Structures are given as structure tokens and as C-alpha cells.
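The other protein chains are all here in position, but one chain of the complex has been omitted.
Chains here go by letter, A, B, C, D and E, matching the order in which they are written, and residues are numbered from 1 within each.
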Amino acid sequence: MSKKLSADLDGLTPTPLDAVTKPVNWQLEQIVEQLRAARAEWRSSTGRARELGSRELPSRAAVENILEALCGALFPMRLGPSGLRQESEDFYVGHTLDNALNSLLEQARLELRYAARQRGEVEAGSDAVAVQIVRDFAAALPGLRRLLDSDVIAAFAGDPAARSVDEVLLCYPGILAVIHHRLAHHLYRAGLPLLARIAAEIAHSATGIDIHPGAQIGHSFFIDHGTGVVIGETAVIGNRVRIYQAVTLGAKRFTADETGQLHKGQARHPIVEDDVVIYAGATILGRITLGKGSTIGGNVWLTRSVPPGSNVTQATLQHQPGSPG
Amino acid sequence: MSKKLSADLDGLTPTPLDAVTKPVNWQLEQIVEQLRAARAEWRSSTGRARELGSRELPSRAAVENILEALCGALFPMRLGPSGLRQESEDFYVGHTLDNALNSLLEQARLELRYAARQRGEVEAGSDAVAVQIVRDFAAALPGLRRLLDSDVIAAFAGDPAARSVDEVLLCYPGILAVIHHRLAHHLYRAGLPLLARIAAEIAHSATGIDIHPGAQIGHSFFIDHGTGVVIGETAVIGNRVRIYQAVTLGAKRFTADETGQLHKGQARHPIVEDDVVIYAGATILGRITLGKGSTIGGNVWLTRSVPPGSNVTQATLQHQPGSPG
Amino acid sequence: MSKKLSADLDGLTPTPLDAVTKPVNWQLEQIVEQLRAARAEWRSSTGRARELGSRELPSRAAVENILEALCGALFPMRLGPSGLRQESEDFYVGHTLDNALNSLLEQARLELRYAARQRGEVEAGSDAVAVQIVRDFAAALPGLRRLLDSDVIAAFAGDPAARSVDEVLLCYPGILAVIHHRLAHHLYRAGLPLLARIAAEIAHSATGIDIHPGAQIGHSFFIDHGTGVVIGETAVIGNRVRIYQAVTLGAKRFTADETGQLHKGQARHPIVEDDVVIYAGATILGRITLGKGSTIGGNVWLTRSVPPGSNVTQATLQHQPGSPG
Amino acid sequence: MSKKLSADLDGLTPTPLDAVTKPVNWQLEQIVEQLRAARAEWRSSTGRARELGSRELPSRAAVENILEALCGALFPMRLGPSGLRQESEDFYVGHTLDNALNSLLEQARLELRYAARQRGEVEAGSDAVAVQIVRDFAAALPGLRRLLDSDVIAAFAGDPAARSVDEVLLCYPGILAVIHHRLAHHLYRAGLPLLARIAAEIAHSATGIDIHPGAQIGHSFFIDHGTGVVIGETAVIGNRVRIYQAVTLGAKRFTADETGQLHKGQARHPIVEDDVVIYAGATILGRITLGKGSTIGGNVWLTRSVPPGSNVTQATLQHQPGSPG
Amino acid sequence: MSKKLSADLDGLTPTPLDAVTKPVNWQLEQIVEQLRAARAEWRSSTGRARELGSRELPSRAAVENILEALCGALFPMRLGPSGLRQESEDFYVGHTLDNALNSLLEQARLELRYAARQRGEVEAGSDAVAVQIVRDFAAALPGLRRLLDSDVIAAFAGDPAARSVDEVLLCYPGILAVIHHRLAHHLYRAGLPLLARIAAEIAHSATGIDIHPGAQIGHSFFIDHGTGVVIGETAVIGNRVRIYQAVTLGAKRFTADETGQLHKGQARHPIVEDDVVIYAGATILGRITLGKGSTIGGNVWLTRSVPPGSNVTQATLQHQPGSPG
Partner (left out) sequence: MSKKLSADLDGLTPTPLDAVTKPVNWQLEQIVEQLRAARAEWRSSTGRARELGSRELPSRAAVENILEALCGALFPMRLGPSGLRQESEDFYVGHTLDNALNSLLEQARLELRYAARQRGEVEAGSDAVAVQIVRDFAAALPGLRRLLDSDVIAAFAGDPAARSVDEVLLCYPGILAVIHHRLAHHLYRAGLPLLARIAAEIAHSATGIDIHPGAQIGHSFFIDHGTGVVIGETAVIGNRVRIYQAVTLGAKRFTADETGQLHKGQARHPIVEDDVVIYAGATILGRITLGKGSTIGGNVWLTRSVPPGSNVTQATLQHQPGSPG
């Protein structure tokens, strides 16, 4: 070390750097031990002390990859890789589908085996069922693409700010949510409710639109803006329906005579008939029916059925005694 | 294989593993064929059977990278890479800008060529226009940084929970949305509405704040919490305006005499003058004006103009006959 | 294209390929210079012209990694890596914790040093404090896991659509938000409010649920759907509370006599006692108390306390003169 | 550019930008078709037309990951992740081993099934065998670590330029090759010659040292520099042997009476007894024995056995009539 | 901070940590300036001061990706992705080829434009030539696959240690080198010598086998072990040739009458006729011919032609006066 260098260093005090750079001991052994105890407690309290934990669950990351691949396979030039050319569209679609379907098969096996264990059944038959479900799902994709095309056209027609169908597909969160929903709904009906729910929540996180995969939705469906939309498990929505941000199609839960334990699976969300429009912030609760062609105004709170062609606004409701104005 | 090993294996039955691990045939040829038919149908139905599909659209992933790079170039010590030091700040800024601008140029060319094809024009002139737009955009960045500094200060001043201007820039979703908006708005005005919309939707997805890139917003703008905010394409917002979560500055669409086909581009969203505050959940619809210095209360539903200095709350409105209280 | 722009383009030669493929000059030197000037202006205007910028702030990306690792360490079989097996659970937990805690230590040092500079103090003692905070945080994890187990059970019990506790943990955004909140709240109380806020905003971005890390929340807490929920810094929530999407527990800011400068840290958000249920869209403002076991209906606007066992709906409120119905 | 080529280009239009940016058609359909035909030809010519191609082979990338993980698990503080601390060494080792062993199990299954198909046998029993092989491999790791420690010490002792045992482990290609060899040799003997060979070639590519996994090598083995070393399948090397770059321990293939078809598996490479040193460039061919403690000089060409304690140099050999000097 | 904590910290001295953690100033401005001066000097000394540096060269990373993709497209089940199934083989091949060819087109344009600039020509025609070259290359792939199949069979036949043709393709460095060479040689002849050289060096780095892309090599070629093999630009190799590690087919450069300036492109490397075997370490120099069916022994040094059927060993040569024995 040169003279000049050591001069430069004169001002530096020697030792205390170590005070911090010395590796800290976190008592990891003890914390790991306590976390294991916490897990053991949980498992014994939920009756799965023996072995359930040793089996794999479906993976959210895997489902994300599958859905992204399916989006590309369904709309290759617009949601596929950026350099894709028409000459190789089919190659891309075939290769991508192959990956997506095999990965979906793996996830489906995990869900079916998990479900069998939950029911206390043997898991053995699950794998063949998984194959059949994925095969049916694959066969349904062309039909789903046609359905989604109707949604894209509905979005373009329904928004004065939309410049092209391509912009709609590239940008609109409502379209993203509907693509995920239509795929998730197929899985839900095929017997994979957990994968379906994961797919729905991926869209929920990206868009703020929360559609339960059980909801039935007709063609040409359009959600504008979308943040805060909630559509419940047993909702039934007709064709050409349009809804805006913060609309809820929910269950009416707090009736006076409830026992505190709702029956699962019971129809408890609204039926929305064809050609209905529901503006932002409207809250529609319970198994009621919005008649064909009705318009529901912004921020309306609605808990009873309305006939076809109704035009419901806050002002309208205010004239009805006892209404939640 | 040792004696001991074969003993261990006695209990294993030999064949059925293959039942599942045999590769499944998905009938890919057929599905790919059907998907191609669905695309062909779509293309012919939208009048682009010949060749449009063979050209590239802008890429959302590319726009995400560009925006992240621009955030770093605008606020290097706070949104740039974690180890950045002041000595090399300019090197980082210059290198990052260079990457971001060249990538933006590529995306701009894609949008302009796409737009030319949509209009049935030749694409040839697009590239030189793209260069000019990006050059102007680059030159505007220092001014945009100053504008954003005013927003950061407004956020710090407007939220009692804010501890420092740095916390605001690192954490607040409203700031993230405003950075994206100011960049997107420049692109929108420069003739790149699709890139602008993609940029806006990236922020929408991350924050739940949905600002159309066409909206004009003055300096020192602050959105707190933000989830569910919607600001429409033709909204005009003055200086020092503050708004809270779930506020809508929207169009009033459902007038009795509408023809079902709104003119695109028409001014249809509110004008919010300087120093207005709008609390959470307020819905402001139509081309109305909120006068300078007004305060709009939470959950208020407002469809007509109010003079400067107004203080509008639900209670106030309830006394006005016919109001949507 | 504006007059000025087309003028600029006049000089372009006709062989257009080169026109574009020739590298464009963006005047980077000049823009970088101007951005530096803008930063200098900002720094001098906020009184940190000398050197503050040369120090590092905590990194959002680092906090994201830490939280993801902690989620895995807390719930290894459900939020850990997909192939994990029970035999190596503890190895995974220990290794992951070690990485997470060391990374947290680094971030904690950055925040404490930053805070010391903000206060004009020397940074020297910060590092030892950081070690102690992280050590305490590590020791608290087993307790936090037990608390979170109560939340998972509450979610399962509270949603008729939930099929299993595992589905809840894998899918429900409310659970994700609560995990982040409980970790962030510990950091907040330990003296790391900036890291805590970053953690909270990560969850906010993913779920649309905005819980300030200062909020105190009892066990068995459940948020359903969640988009648009806002819970303020000084809110206090009891045990077994259930809330739905778009509920606000906020501050009542626009009293007539305000001076425009609220005291920071003052208790200004609601107290929600045990066993309260708050339905979607309800807005609860100010330091009021919702008595034990009360039910607050959807879209209710509430700014005063209610006694235990209350059942508040829009209809109820409408009968009270002056209420914001 | 050939005549034919320039002819092809005559038709190109003069606006050159489009000439190139127009997507090129590569006649992919046709090329893919022809490649399929080439594969079909190959498969039929090698007698596997029916189905062999539809099954997976082991993956080189997977083996690379497994070996990197095993290096880390064997030498955690020196070949493991850079931030590892002693407190969490065992956690890291356990977690890493778990990943490596499960991944190895998958690769072992692929090789055993492949081998069964090659032999025309059913694949069914393969999986249980794979489990047993990997279990034995895992159990052998502590012993392998001790053996490798002897190699590290031999390298440190044998090279005057070595500064520390840690430098040896971090830097010396000979050590890298020996680690790979000892692991590969275990797999080779356990019945996984393909995985073993892949592992050996990974080291060969990184170091230029080509050790067949079948070679038997005693403890305290050291290869210096190493590029160009070749050690054959049936070579047997004693303890404390040291060799330098470009040494070959090969088979003597070109005897006058050969039939052109060597029997596979026959012992055909040298036996090197304890404490032998072989200097750079020496070529030792055939099933000869280098007696204990011998020294073989640089560039020597040796095809017959030498007694213990020999000192063979080029000069020595030149005096022996008929020698290949 | 609690009493207990501060007690723990008593022993820590406060300040000097900063001594090191203070960001160091590297005088970057000055070093960057000096590096710019060094580049300017270089550019002016090599006559390219004006603008050459502003254009892009081909990228080694891009060529690596292209070659890896082509390996997969040529041998999908063995060098393609690990999960590939026969049903989707063609989809994978088509999609991968498309990516590889478009990327190759980009690199070819860069080389041709670079070469035009080097020659002082305009770059304009380069792009159409690039298209034609890549189209021809694509059309040649099925033929190249058949040629490579002959090499795989030769390797399997030539090595007693080889267990299957698949092992050869997965493991043997000689095969990797030959695949790269056959692709590189096509590019070399098509007028892309720089891309060809990059491809050759990628294989050289991975295998230690250095084949100049100009070398002409017949079918059924096999290199065993391979490290240190060098084959020169104008070498001509017949069918069914087999060579071992460290063989050189080089130029004889140091003749007495050389002028120090060899003519580029002159034939200066050996011609190796059909069915020749060359054992390890042999050095063959100059434009000599090894007659059909000859065998060249290990470490032989050979600078004159040998007739067909020769069997050359060191011993043989030693009997010839003046030979380099």
C-alpha cells in the first residue's frame, strides 16, 4: 500500500464497522420450531393432522401462465407475442395450446386429488377425470372465441371513446375480465371450482372486477371502467347486457328471519334479462329479476324485481314510500 | 439391483402408472383448425379479411417497460434502481432515456402505421411523424417533471398521514396514477391515443384509478386512496384540485331523447375549477361546472353546475325538491 | 399534424428506409441537463440541496420480495413453492426466513437512516436499532401465524361460497390484505412506518383494499370481495368483525370550523367493536363507535356512534331528520 | 450474389421501406412438412417408427440445475448463495437437497423408462427403482463430501500458486471436474449411465476436462490446469494421483489385428497406481499399469506398463529401440 | 426504544460506520471523458472517425438464441423443450423456426449493412439480399437434418462407449460442434461470414472444438472427445472421416521464403479423403492430401501428402531421415 494511500486513511477509525456487519443471529431454530408448532395446532384443529399437508394444491402462478397462454391462443395477433406473423399463426396457436393444456391437466389433477381427499375418498380415479375435463375444455375453445368476439363488438359499440375493436381488446379491463370469466366458468361447470376461482381472482386483482366463476352470462356482455363491480355466484345475465363500474349483483343477506347459516348453492343473486343497462354504483340484491330492456340508474339501490322496459333512477325510487333513497 | 431393494419393492403393483403418464392426445390439429375458422369469420365480419391481421399492434408489455423507465428517469433517486448514487445520476438518466425513447419510437411507429391502415391510407409517412412526436415528447419531460413535483407537494400537504414527500412518491397510488396520466396525456395530444390508453390502463390496473388520457388536469393535483376513481375523456380539471376514492367525473348518458348513438369527441364530462375538493364516492355527471373553491361532499350525486365557493353535501341536496338524495 | 411539424419534415429525403433506420438524435445531453436543473430546483426548494439525494431509500421491489417470502414461511404448504413436501417444510421455512429477515434488516437500516437525516440527526445508531426491530419481528411471527389462522377460519365461516379453508387462503383477496396488514402493522408499531406503508400499498394494488398500517384490528377479521375498502390510520376494530367491498372507515374532514390544518396522529377514525358486520358501500366517518354486535347496512352513510346491537339501514336513517339518507 | 439470386430480386418495388418491413413469407408449411419427413425417415431407419419419439428423454438443463444445487449443498459457504450465513446453513442444505433430489428422481425416471423402452421391456417397474437409486445417492453424499475434501487438500498441496483451500474450491477447474465426476460416477454405477454422461459433459464443457463417468478414481486426486485431459471409461486411478493438462488415459485402438468392432465394456484403459504424477501432454494408452509412485514426463507417449517408482521422460524413451519417441 | 433494547446497544460505538458506507466518488466524469478520448483515437486511427460507430453490429447473444432454436427445430424430441409431445411436434417446429428465421433476418441485415459500409458502398440493397439468404437457408434445413443424422450414426458406430443414438445427440460435444458447423458453413457460403464465425465460436467455447466455418466436410463425420481440435478455413474433408481430440488440420505458415503477408483465401489447409481416421494429437499442416482410407496415428506431425491406404505412426515416421519424430 503506497504512502499516499495510508495518508488518506489516517482519519478512519478502525474497529466498529464489525458491529453491524457481523452476521446477526435471528434464533432461527427457535422460530422455525414455533412455526412448526403453530402449523401442527392448525392441522389438528382442522382435523388434518395426519397427512393432508403433504400433498400439493393447485398453484396460482401456474394458473396465471395458463390463462396468459390461452389469451394468446385465442387472440394470437392481438394478445400473442409481439412479433407474431400471420404465416406462423397456427404454429403458435398449436404450440401454445399444447403447453397450456398439459399444464392445465397437471393443475386439474391436483385439484381433483385435493377434492377427493377433502371428501375422504381415494384419489385414484381423479387423473382420468382430469384428462376428460381438459379434453372437453380444449374442444370448447373455438366456441368461446366466438362468444368473446361478441363481447368485443359490444364493448366497441357501447363506448363512445372506443376507436377500434383492437383498442378494446388491448386496453379494456372489462374485456380482460370477461375472457377470464368465460374460461373460468367452463372450468367451474366442469368440476374444477378451485381453479375457476383462482382464474377469477387473477382477473379481479388486475381489473377490480369481481365475477364469481359460477355466474352465467350471455353473449355481447360489456363492463365499462369496471373497478368495484361484483357479480355473485348464482347471478344469471342475459344477452347484450351492459354494466358500469361499482355495480353489485349481490345476495340480500340480512333478512330478519335468517338463521345465520345460509344454505350453500342456493340461488341468491339477481337475474338480469337481455338488453338491460345498469349504470355505475347501482346495487342490485337478492334473487330478483330485472326485466328485458330495463335501464337501472347510477347509485340505485334495488332489492325487488322490475318489469321489462323499466327505467329506474334514484329520483323514481324516492317517490316510493319506504324506499332506500 | 440388490436383494434388499427388491424386497422393498414387493408391494408395488406393476402396470397402471402408464394409464396416466401416457401422453394425452388433445386433437390439437382439429382445435387449431377450428380456431383458425373462428378468426377467419371474425376478420371477414369486420372487413379485414385480406391482410390487416398480418401487421403488428403496439405491445402492452413494451409500454409498461417504457413507463417504468421514464419514472426512473424523471425521479432517479426515488423511482430509479435501488443502488443509484448521485455521482452517476445523469449517466443513469441519459442511458435510461435513450432506451425508453427508442422503444417508444418503435411503439409509436406501430400505432401510426396501424392507424393509417385503419383509415385506408398508405403507411409510408408514419415513421417520420413518429420520430417527431417522440422528439417533442422527450423535450417535454423536464416540464412534466416540474408539474409532477407540484403534485407531490400537493399530496404531502393534503394528507395528514403523509410523513414526507419521499413517502408520497414511493407509496401513494394517486401519485403513480398522475405520473402515468401526465405522460399519457402528452401522447394522446400528440396523436398516439392507443399508446396513451394503454399507459392509462396500466395505471388503472395498479391503482384502481381510471383517468382517460384525454382529460386535462392542472398542476398540484391530488387523489387520495383512489380506488374506484373514474375521470372521463373530456373532463377539465383546474389547479390545486383534490379528490378522494370512488369519485366519478362522468358523462350523463341516459337522457330521455337520446338516439342511442352519442357523437364521439363531444364535450360530455365535468369542468372542475381551481381549488375544488371532492370527497369520496361523489358522482359528478355531464358537462357541468364546479365553481372555483367549491367543496363536494361524500357520496353526493350531482348533475348540474354549482357556483364558486359552493359547499354541497347530501343533506343540502335533500332539501332541493327532486334531488337524488 | 400541426403546421410547425410538417414544416420540420420538409427536408426529409425520399428514400424512406434510411430516414428511419438512421439513428435518431434525441438531444439527450440537453434533456439530461434540463432534468438535472429540475431536480436541483426541487432539492433546493425542499431544503435538501446538499446531499440528501445521495442516500438510498427503501425499495418497493425489495419489500415485495420480503413479503412474498414471509407469506411462504408462514403458510409453506399453501403459499410456498408448488413442489414443497412436508419432509422439508422446516428447511424451507428456515432458509426462506433467513433470506427475508436479512433483506428486511437492510431495508430497515435504509428507513432508519433516512428518518434520522429527515430529523437532522446523525444516522449512526440506526443500524443497531434495525437489528433489534427485525429480531423482535422474527420472534413475533409464530403469534402472527395463529392470528392469521383465525382470519382464515372467519373467512371460511363467513362466505357461503367458500368450499374449504385452503381455497380461502389461496384465492381470497381479503386474506391477502389481512396478511399484509398484520405484518405491516407490526413494522409500523416497531418504528418503520415507511416500510409498513409500502407493504400496505402492495396489498392495496393487488386487492383494491386500502388498510393504513396504523389501524388496529382484532382476531377473526374478514373482508369479503374487498375492492374499494378504505380503513384509516387510527381506526380500531374488535374481534370477529366482518366487512364487505367499498366500505370506508374514514375521517370526517369537512367540519365547518376546521382550520385547514389537521393535527397529525390525532384519533380521527371509527372504533368498531366486536362482532360488528358492515355491508358493502357503507361509509363510516369520524371518531365514532359502532357498538358490539351491530349490523350496518349497505350504502349507509354514518357519522355518529350507535349503541351495541344496532341494526342500521338506509331506511332507518331516512326517518331521522337531517340525516344524509 | 449469384445470378439466380439477383434475378429473384428484380421485381422489388422502389419504396424500399415496405420491401423489408412487409412480413416475409418463409414457406414454413413446406419446410415443416419436409422436416417431418426427415424425422419419419430417421425413425423408420432406426426402427422406432411407432412411438418411441413420443416419450421424454432426460434434460441437460435439468441436470445442470441439479448439479449446481448439489455443489451448493455439499459446500454451502463456498459454492452456495453469496449471502448465506452459518446460522441457516442447515436450512439451506436441507431445502436445496430436497429440490435437487426430487428433480433427480424425475430425471432418473425418464432415463429408466427410456432404457426399458430401448430394451423392449415394459417401463412399469422403473419408477420404484428410480426412488431407490436416488435414496441411495442421497445417503452417499456425506461420504462424497469427505472424499472431495481430500481432493481439495491435494490441489492446495500440489500447486505452488495456490494461496488457500478456499481459492482452490472457488477457482480450480480441476476441482469442478472432480466434483462432477464423483457425483456422475455414483450415478453411473447405480444404473443411470445417461445422466452420468450428461453430468460429465457439463463439466467437460466448462473445464475442457473429459472424464468418462465410468472411470474409478481414488482419494486426493488433483488435475492442474486441465484443458485437454481425457480419462476413459475403464481407467482405474489410485490414491494421491496428480495429472496435468492435455494428459490422455485412453484406449490403444489401432492394433494391426483389430476387427474394426471393439467389444463394449472391455477393460481397455490404463491402471494408474497410488502416488503417480503424470505431466502435461503425456499420452498413456491401453490396459497397462503405471506402478506406484511413478513419474511420467511431459508429452511422453506410453503404451506399455512401467514398474513402481519409474521415472519416464521423452529422453528415457528415446533410448529404447522402437519406442514412439 | 425500550430500556432493554438500549441496554443491549450500549457496547456499540456510534459513528465510524459511515466511513465506508458513505458513497464513494469514482471520478466517473473524468474516466468517461478519457474513455471517450481513447475511442476517438481508435476511430480516427482506423479511419472511421465520422460515423461508423453509430451503426449496429450483429449480436453474439442473438446468434446464440438463433442456434439454440434451430437445434430444437431440427431435433425437436431430443434438443427441444423437455415436455414436448409428438402430437405438437410440428407446431413447435413451425413456431420455433418462425422466430429463429426472423431473428436471423435481422442479424443478416446488420451484417450486410456493416459489410457494405466497410466496402464504402450504400447499404440500401442489403435488406432484400438478406431476405433471400434467409429464405434459402430455411429451405436447406431439411437437407441439413439428413446430413446431421449421418453424423449421429457415425458417432454411435465409432465409439465403443456409446449406448444409443440418443445419448450421442444429447451428450457428445463433437455432435454439437458439427451441428453448429453445418449451419455456420451454409451462412458462410451464402455471404454471411461474420455470423458464421460467431456461430463457430459459440461451439468452440462450449466444446473446445474450433472448426472454421469455411471448412468443407462430407457426411458421416465424427469427432470424439474433441477438446483442442482445430480445422482451418480451406480444409476439405471427405465422407466417413473420424478424428480425435487435439487434432490440427492447419496451415504450414513458417516457410523460409514467406514475405510475412499471406494472401487471404488461398487454399492452405489439408485435404482429407473419404474414410480417413486421425488419432488424438496429430498435427497435419499445409495443402497436403491424406489419401482415402488412411490412418494417422496419435501425436503424428505430418506436412506432406500420403497415398490412399497409408498407416502413419510416430514409429513409422522416425525411420524417415529428417522427419520431425
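Keep in mind that, in the parts below, a residue touches a chain if its C-beta (ideal position, glycine included) is under 8 Å from a C-beta of that chain, and two chains touch if they have at least 3 such contacts.
Predicted model only: the values in this text are computed from it and were never measured.
Note that of A:A40, A:A61 or A:A128, the residue touching the chain absent from this view is A:A128.
Considering the full assembly, D:R78 is the residue among D:R43, D:R78 or D:R117 that touches the omitted chain. Touching the chain that is not shown, out of B:H95, B:R189 or B:R287: B:H95 (per the contact rule at the top).
The set of subunit D residues touching the chain not shown comprises 73-74, 76-78, 82-87, 89-90, 93-94, 97-98, 101-102, 105, 127-128, 131, 134-135, 138-139, 141-142, 145-146, 149, 160-161, 163-167, 170-173, 206-208, 225, 227-228, 245-246, 277, 279-281, 295, 297-299, 311, 313-315, 318, 325. Where subunit B meets the chain that is not shown, the touching residues are 12-17, 19-20, 83, 85, 87-88, 90-99, 102. Against the chain not displayed here, subunit E makes contact via residues 19-20, 24, 26-29, 31-32, 34-39, 41-42, 46, 51, 53-54, 56-62, 114, 118, 193-194, 197-198, 201, 204-205, 208, 210, 212, 214, 227-228, 230, 232-233, 246, 248, 250-251, 253-254, 262-264, 266, 268, 283, 285, 301, 322-325.
Rule of thumb we're sticking to: only the chains that are shown with their structure count from here on.
Centroid distances built from C-alpha atoms place C farthest away from subunit E.
Residue numbering shows that subunit D and subunit E use the same positions for less than half of their mutual interface.
Residue-number overlap of contact pairs with A-B passes half for only one option from A-E, D-E or C-D: D-E.
Chain centres here are Cα averages; for subunit B and subunit E they lie 47 Å apart.
Counting partners per residue, subunit E has 12, 14-15, 17, 23, 83, 85-88, 90-91, 93-94, 97-98, 102, 124, 127 as the residues that reach two or more other chains.
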